[in-house]
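Contents: one structure, followed by commentary.
Partial view: only certain chains, each at its native spot in the assembly.
So that you can tell them apart, the chains are marked A, B and C in the order they are listed, and the count of residues begins at 1 in each.
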Amino acid sequence: MSLTVYRKAHFNAAHRLFREDWSDAKNSQIFGKCSNPNYHGHNYELEVGITGDIDAETGFLIDLKILKDVIYEEVEIPFDHKNLNVEVEAFKNINPTVENIAIEIYNRLTSRLDNRYKVTVKLYETPRNFVVYTG
Amino acid sequence: MSLTVYRKAHFNAAHRLFREDWSDAKNSQIFGKCSNPNYHGHNYELEVGITGDIDAETGFLIDLKILKDVIYEEVEIPFDHKNLNVEVEAFKNINPTVENIAIEIYNRLTSRLDNRYKVTVKLYETPRNFVVYTG
Amino acid sequence: MSLTVYRKAHFNAAHRLFREDWSDAKNSQIFGKCSNPNYHGHNYELEVGITGDIDAETGFLIDLKILKDVIYEEVEIPFDHKNLNVEVEAFKNINPTVENIAIEIYNRLTSRLDNRYKVTVKLYETPRNFVVYTG
């Protein structure tokens, strides 16, 4: 038996994909128009899943007010209306691909949530392109 | 290998979250505006997943007409346009949180379906708040 | 030429449809299960459209922060997690049909917004049932 509660959030950010140690030609070949040096951006839509046991007293798996605050502090404040490459420490050395952003969000959330919860991060970069990362 | 077929349904219902053995102050602190004594309500959107083996003769995992009837009898008839606290026996003693409603739906469906099927219940309380319960 | 900016909001509420001056039988015949005396409820999804002229200096038609505050004060605060029949004055004497709720929202918003704007209210009672009211 498994019970998971999901909460949605979203942030709008600029990014680009490139490696400093690669030539412009190689960046363009591998990352295509995503490597535009002037940046482009996305509306990232996030679904955080928390798997755990129900609290018999309240009927809640988790107090969503706490989860909401953790997502706000760990994801929305640092990522929303930001340039991910320039303003988020984690992406100064690794590419802000949707895969890496999902993993970073997972790491931030699990550092704050009780480890009795299993956390799942579903992140849409566009309505047509998304990832699921599960610990 | 795993094959799951999903069918959607929906119901509109009133509910409130509270415990009779708690003070009004404590109900308000834990359940917030969800504890309004006059009730509020939701459009619950339901996705029922049935995992099993394909029938080689028909190419169906399950006869969806049977599944449709079971969902109608076990969920839509008793829950749609109802007050969950007042009119559904299961929620007279436990809170109709989205977690508990999903578990109740799961129990109702599995009591009627062949136990060779694994059943998954995904229940949206709002487009932004949902649970998945898997047996 | 016509330019309209839209902003979404939502509220979850309980209601019932009935007339006190009608018999139970007539209420049931006209309003069906919507007349359940114990109430049922919906997730109302609202899209407010503001038609007007663009401000050449900012490139905005309206300051969305102001619109957001007006919607919050006039719709979300009084309607969200409420019983519309019991707790909203306007629906003590008229039925809270989706038509009447849209008209009430329109009246509340236009009472607060500059009359140089034309206001449109699109209100979903369910994902399958909605109205548009335009002044």
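Basically, a contact is a pair of C-beta atoms (placed from the backbone, for glycine too) under 8 Å apart; a residue touches a chain by one contact, two chains touch by 3 or more.
Keep in mind the model is a prediction, meaning the values are calculated, not measured.
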item	value
Whole-complex copies, counting every chain including the 3 in place	6
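The definition used in the following text is that only the chains that are shown with their structure count from here on.
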item	value
Pairwise touch network: line, ring, star, complete, or other	line
Proportion of interface numbers common to subunit A and subunit B (over half same, under half different)	different
Pair of chains ranked first by number of touching C-beta pairs	B-C
Distance between the centres, which are taken as Cα means, of subunit C and subunit A, whole angstrom	34
Distance from subunit B to subunit A - Cα centre to Cα centre, in angstrom	29
Overlap residues in subunit A, where contacts from two or more other chains coincide	none
Residues of subunit A that touch subunit B when the two form their complex	1-8, 49, 54, 57-61, 64-65
Subunit C-facing residues of subunit B, complex	10, 12-15, 33-34, 36, 38-43, 45, 80-83, 86-87, 126-127
Sites on subunit B touched by subunit A in the complex	17, 19, 30-32, 94-100, 102-103, 127-135
